[in-house]
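Every protein chain except one is present and positioned as in the full complex.
The block that comes next holds subunit A.
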Amino acid sequence: MKKALSLASALLASVSLTAFAGSADKSIVKSPPASPYQQVSKLVPLPDFLPGMGQLFVDPATLPAGPFLAYDHDKKLVSTIYMVPLKDINPNNSFDNLSAPGGNVDHVDVYYNAGHPGVGEPHAHIVMWHIPANKESRVAK
């Protein structure tokens, strides 16, 4: 798992450089974001608000990697999340030019997830937070 996560970190470095500068796309700063984003809980059987992440939206055409946009209870964008299946981190595959509409990134979390409806296999969550770490409690539950 450690190896997989370091691979995921490397992947993150390659996809996210463009995301660290600039401001957010206006059409997505508030929930619900404009089409083609759709509410994840309406696409797959998952709770609407995921503890630790928030309310998720995704453009189905970009599955499984995303980006997923996560919102707090006040409908404010808190993070942009990529979900990268561990088996897709290999010499024959890459995730290029993933969009990053969320604007400034405060910090990044990368961690293993066992799977959930929508991405039904072990994968890495790469979470680009648009809010400070001490405000993550806004989506704790």
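Remarks
Here, a contact is a pair of C-beta atoms (placed from the backbone, for glycine too) under 8 Å apart; a residue touches a chain by one contact, two chains touch by 3 or more; residues count from 1.
Convention: contacts and distances are computed from a predicted model.
Considering only "Fe-S cluster assembly protein SufD", "Dihydroorotate dehydrogenase electron transfer subunit", "Urease accessory protein UreD" or "Blue (type 1) copper domain-containing protein", the record for the omitted chain gives "Blue (type 1) copper domain-containing protein", by its UniProt protein name.
Among A:A24, A:L50, A:V108 or A:I131, the one in contact with the hidden chain is A:L50. By the touch definition given at the top, subunit A reaches the unshown chain through residues 44-47, 50-53, 111-117, 120-122, 125, 141.
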